[in-house]
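Heads up, one of the protein chains got dropped from this complex, but the rest are sitting where they should.
Going by the order they are written in, the chains are A, B and C; count residues from 1 in each one.
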Amino acid sequence: MIGLSHYLILSAILFSIGLVGILRRRNILMLLFATEIMLNATNIAFVAISDNYGDLTGQMFAFYIIAIAASEVAVGLGLLIVLYKRHGSLDLDDLASMRG
Amino acid sequence: MDNILSVLVFFPAIAGLLGFVVNKNSIRTYGIAVTVIVFLLSLWLWFSFDMSNAGMQFVEMIPLIPDMGISYYLGVDGISLFIIILTTLMTMIGMASMGETKNIKNMIITLLFLEMTMIGVFVALDAIIFYLFWELSLVPMLYIIGAWGGPLRIYASIKFFLYTFTGSLIMLVGMLFVAYTYHNVTGVWSFAITDWYALVLPIEYQLWLFAAFFIGFAIKVPMFPFHTWIPYAHGQAPTIGSVILAAVLLKMGTYGFVRFSLPMFPDASVMAITPIAVLSLIMVVYTAMIAYAQKDMKQVIAYSSVSHMGIIMLGLFAMNAEGLSGSVFQMLSHGIVSGALFMLVGMIYERRHTKLISEFGGLTAVMPKFAIIFGVMLMASVGLPLTIGFVGEFLVLLGFYKVSPVMTIIAGTSIILGAVYMLRVMKFVFFGPLEKEENKKLKDLNARETWSLIPLVAIVIWLGVYPKPVLTPIDNSVNALLTFMDEKAITKEAKDMIIVAKSTNPSKLNMGDK
Amino acid sequence: MESLVYVALFAPFVGSLFASLFGMSERQIFVGVVASLLLFISFLASALLAANLYITGDVIHITMMDWISAGDFNVAFGFVVDQISVTMMTVVTLVSTIVHIYAIGYMDHDKSFNRFFSYLSAFVFSMMILVMSDNFLGLFIGWEGVGVCSWLLVGFWYHKPDQDRKDNPSISPSWAANEAFIMNRIADLGMLVGIFILYWNTGSLQYDEVFAKLPELSESVLVGAAIALFIGAMGKSAQFPLHTWLTDAMEGPTPVSALIHAATMVTAGVFLVVRSNPLYSMEEVAGVSMFIASLGTFVAFYAASMALVERDLKRIIAYSTLSQLGYMFAAAGLGAYWIALFHLAAHAFFKALLFLGGGNVMHAMHDELDLFKMGDLRKKMRGTWLYMGFASIALVGLPPLAGFWSKDAIIETAFNEHTYILWIMLVITAGMTAFYSFRQVFLSFHGEDRHTALGFHPHEMYKFVLAAMFPLAVLALITGWFMSSYKEFIYKIGESVQYEMSDHTHHLAIYLALMVIFIVLSSITFAYFKYARTGEKAWKRDEEKEQGFFYKLLINQYYVPKFYEEFITKPYAMISEVFWTKIDLKIVDATVDNIAKFFYATGDKTRSMQTGNLSNYLNWMAVGAMILLGVAAISAMIGLGGIDG
Partner (left out) sequence: MLEPINVSLDSLNLITLAPMLIAIAGGLIILIIDLINNKLDKTLYVMLTLLVLFINFGAVLGLNVNERGFFDVMLIDGISIISQLMIIGGSMIFIPLALTSKRFHEYAYPEFFALFLFMISGFQFMVATDNLILIFVGLETASLSLYTLIAMHNRANSYEAAVKYFIMGALAAAFFAMGSVVVYALTGSVELYKVAEVLATRLDETGLMVAILGSSILLMVAFGFKLSLFPFHTWAPDVYEGASAPLAGYMSVVPKIAAFVVSIRIFGMYIDLGVEWVRWMILILAVLTMTLANIMALVQDDVKRMLAYSSISHAGFIMAALALDTTEGNTSIFLYYALFMFTNLGAFTMLWISRHKKRRFNKRYDHPYEKFSGLIKIMPIGAVVMAIFMLSLAGVPPFSVFWGKIYVMQAAVNSGYIWLAIIMGLNSAIAAYYYLKLIVYMFLKEPVKDVDTVYYNMSKPLMVIIGFATFATVTAVFYVQPLLSYLYYMISASGY
């Protein structure tokens, strides 16, 4: 039987995967995906907990997160396109003109 | 005119603002006129001052931020009265004698603002207002040192600013804590110093607070080992900067001790006598020796300043009227004498563009007037009787002898060491053969220079021969202070140490009006 | 009478101010004349006061105005004219007047003529304050005032360059002036401490009030005050070890040496001890008094020994001054205050005369002072020769001149007190005094003419100058005759100054005196044979002898100045330099700067976390989360956290 804890563990694993992705990846696009994974991990947790409590708030939150994730992608991709046009690369290491 | 103090504080500042309009060619006259007016106002203050009243006079009080207990609260007593007059006098004379021509307009305006802040410090009776003027006074000084100074001027000015600023922030925390304690006891927020006087603090609090205020004041005085900013500040500052710095700004530190530390923390003050005396002795002896090793005339006077401030510090902690009155008097004397000495060095610097002792020799032959005035100031500086320098120094040593004979003897070496370094300067600058070609063509003091110095010479002798008009009001307030401290002290040691003069008339005394 | 006090006091001051008005202008004879006249007025006033006091016995005590008052401390400008002060006033104004007149001639060619009179009169004014004040602090004003005037006058020829100690033991006038001032300051500190002790224990500084309370004070206080005040006296009266400045002070113009460094200022120390006689005659401070007497005797001997080999005319006289001051202290220390004071007065007259004579020689020899370059001057300077010879006879103590009476009384006192060691030393010193005094007279005025060969053409001093010196000669002769009436005069002060020889001593006195006279005469004879003869047997300089140990020791003043230089002056300069460059700059200041630099360097290090690379930034966020976890865990564990309920 798949219980609440399974969902939560799955969520935690997904969150960690996303986090590791954020920390290790060098391509900005991949970073964007990694944050999406993390947001989705929270979605799973919200929905599972919501189901557990029999309360709709969690699911509402999940919907909002989905919506926000979508707009985030929209803005993010827009930024990345411009950046790519300018720099010709999406490598993180090329993006360090400001430092110190 | 009840609001004369506000007028004194803000008149220079407003005049400074209006000064932006005045044409560059006429600004010097404008500046002198303004400072003369301020000086006359301060004299008026003196004449309308009630000599028999030891408490605060001309009190003004306007609440500014009642929720925090901050108010615009001014007043003078016998101690601050003369420091204010000293401030206005030295600003006026410094301005009149100023030989600076570069950016003269900025200089004059800055000086006028500086005068406001200095007077503000001495009339403020609200801790925050005091702090406000205290900090604000750093800014014009920073500009004066930094813009008209020598090659290391930027380093010197930043060092001056940051050092004092750091110390005063610790002091600010102390002030906030006092206010908090006051609030705990009375339920009212107040930063009024006279309110704080009423606060009896436990010993532990007193010690910590004393330490916090000490850091703020000691850096300003400057006490050993916080004194190292001053050789740079003096060494780099233009003449007018050094004059004001030595004459007035350093007094803020010692004044702070009188205004805050002593009456607020009598027990801690008594406990601190020995440590402070040791530091003062180091100041007296060690900096006097350093002064002897200097190659630059101005540095000699700068270090001698520190040495003399050691004597003042010693007097403050003598805990008897002789020492304390002497100390306050010595503040005035040091202000006038070191101010004049810096002016003199500045005058020679303007002629030769060097202050190195080795560059001179035999100047008496070409500049007799200069040599005479320098000689008078030198003698006042080494504390010759019948000059202003003797009265304070003698009273301080006399007063401190009651506390510790041995320490007094060590401090007394200042009359020897002072003579040693000052006479060395005199000998190598003014005596001996006139050898250097450049020196042979030096011109003696011109009329402007002479007439700006003569009032100082006159004061040096007048107050040396007849210090009473100044000493009596100081003594009244000091007696009131000591009586108050004695009553307020909670430990027996403190009560034993604080000596109230037998001649004190209790009916005349009141600390503050509230 | 009160106005006379003010006249006596302020006439010199007016003279000084008057002269200073012309301080920067050309030489004006009338400046000297006016100053001298004013001094003469002061002298007349003093003399009238003395006469009045002698006749009526009324001590005049006036308070001019308040000076310093703070707390319970209260000191006014008050003046007292009693037997002690009036003695000093008369002596001071008299000698000063003569020296002033003398100086008109002596400083004739100096372009700073006016300035000189300004200083000299200022000195007299300070000296008058010193002797007339009715309290210790007023005395201290004068004390310091004469110090400053001495500084100004010793360094009068400030433009002379520094020389090596081998060429000129005093280095330069300005150096000597500074040395004098600083050494006096060391002693002044002692004096101040004495004042502090007296104030805090008696609550006053006025003589009568202080002395009235002395019996109530504890022994330690009395001894402390006595020692401290005596330290002050040691400096002003150049007692060992603070004596080196006096000989160096001979760099000043000769009238200055005559007035300040022989007749008046240097006796201020003796005056102080005499003035404080109620203190020094307390039984509790007998030890201190004994020490004063011993030190005085030692200095008398010590200074005389150095004079034996000295070649410099003025320095010889300076040593003799030092030696005579020793005599005075010996008398004062033994309790014979009035004898000390009497010797002080007598000494003032003959020593001033001697110095002024020396000034004439110097003037004639164009400032050359080396005795070895003189000889046989009496033919060209007969008047001076007579004066100096006369003064020397007074100095060595031959009857009936002044020196005999006063000095013999001191030697007698030493005998009377059964301090035979002191007595023997004082007697020997008397012999030495006779030798060096006449060595100097014979070397300069007798023997072979050594100066003409060196191109000197000496000439006698102006007539009016010689005339002005005449009163001094008279006084040197007659002062001693009034010893007993002076005794009667001063005894009125009170018991503490009274001193009588025991009957035993009284009987022996004549023999003791004869013995001293014999020793003195034989010394003079010895000096005559050694230095005064001409022709074959004329004195020749013996270079070999000058290499001897004792000779070198004496000529180098027992190496004391050298010692001061090596062990005080130089180390002081060195330590000062170390304090400045090593401690102040390298430690104290560097600490402050290093704190600032530390923050700056930390900033530089920390900023490297700001790599600009987004990946690092994201890692920092993760690190931050870990830090938070750590903080939370630790604070929960150490009990800061948890639930406070």
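Keep this in mind: a residue touches a chain if its C-beta (ideal position, glycine included) is under 8 Å from a C-beta of that chain, and two chains touch if they have at least 3 such contacts.
Here the structure is a predicted model, which is why all the values come from computation and not from measurement.
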Partners of the unshown chain among those that are drawn:
A, B, C
Among B:R28, B:R153 or B:K488, the residue in touch with the chain that has been omitted:
B:R153
On subunit A, what residues meet the omitted chain?
8, 11, 15, 18, 22, 28, 31-32, 35, 38-39, 41-42, 45-46, 49-50, 53, 55, 57-58, 60-61, 64-65, 68, 71-72, 75-76, 78-80, 82-83, 86-87, 95, 97-100
On subunit C, what residues meet the omitted chain?
596, 599-600, 602-604, 606-607, 609-610, 612, 614, 616-618, 620-621, 623-625, 627-629, 631-633, 635-636, 640-645
Those residues of subunit B that touch the unshown chain are 64-68, 106, 128, 131-132, 135-136, 138-139, 142-143, 146-147, 153-154, 157-158, 161-162, 165-166, 169-170, 172-173, 176-177, 179-180, 183
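In this text, only the chains that are shown with their structure count from here on.
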Roughly how far is subunit A from subunit B, going centre to centre by Cα mean, in whole Å?
66
Where the centres are mean C-alpha positions, what is the separation of subunit B from subunit C, in Å?
36
Centroid from C-alpha atoms only, then distance subunit A to subunit C, rounded to Å. What do you get?
96
At which residue positions does subunit B touch at least two other chains?
none
In subunit A, which residues are in touch with two or more of the other chains?
none
For a test of understanding, state which residues of subunit C touch subunit B in their complex under the given definition.
23-24, 65-73, 137, 140-141, 144-145, 148, 155, 158-162, 172-175, 178, 181-182, 185-186, 188-189, 192-193, 195-197, 199-200, 572-573, 575-577, 579-581, 584, 588-589, 591-592, 596
In the complex of these two chains, what residues of subunit A are touching subunit C?
19, 22-23, 25-26, 28, 31, 92-93, 95-100
Any idea which subunit C residues touch subunit A in the complex?
607, 610-615, 618-619, 622
